[in-house]
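Written out below as structure tokens is the structure these notes cover.
Every protein chain but one is kept in place in this view of the complex.
The block that comes next holds subunit A.
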Amino acid sequence: MHSFGYRANAFLTFAITILAVICAMASVSDYFNSPSPTSQVQVLNINWFQKKPDGDDEVSLTLNISANLQSLFTWNTKQVFVFLAAEYETPKNSLNQVSLWDGIIPSKEHAQFWIHITNKYRFIDQGSNLRGKNFNLTLHWHIMPKTGKMFADKIVMSGYRLPEVYR
């Protein structure tokens, strides 16, 4: 501590180390949050259901997505990335996951929402397996922190079925 430069260096190093410690503590505080999110999806309409020229099935849906993800937000949450995926089984793949819609929720106020949309991304199968297919609509989310670990979880909503014939 015998010179200005020595003190400045020691001070800066210590200050940054302490900053890392309080950020780690903020990240650990996320583990004490027990979230209780809810969501509901209605398939209002099958707009069309065709087999593409290359042989793959494609379906267009109109969806009504409502969710309350406010309990996911803590003081250490930067944003929540949420996406809705259609999940089903085919002879070729035990699990197919097709993302239909996603969004970024920037704050707690925006986390309770209700939207009425057609699927943002195309629902295309790897093959021609969708006629009469039972599928789940799963709402996935990633809680992105300001510092520390990112948590991911989901809600599975089952009981959806595609038509037996093309429209």
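Assume a contact is a pair of C-beta atoms (placed from the backbone, for glycine too) under 8 Å apart; a residue touches a chain by one contact, two chains touch by 3 or more; residues count from 1.
By our rule, contacts and distances are computed from a predicted model.
Taking the options "Cytochrome c oxidase assembly protein COX16 homolog, mitochondrial", "Collectrin-like domain-containing protein", "Signal peptidase complex subunit 1" or "DNA topoisomerase (ATP-hydrolyzing)" in turn, only "Signal peptidase complex subunit 1" matches the UniProt protein name of the chain that is not displayed.
The set of subunit A residues touching the chain not shown comprises 1-4, 7-8, 10-11, 14-15, 18-19, 21-22, 25-26, 29, 74-76, 146.
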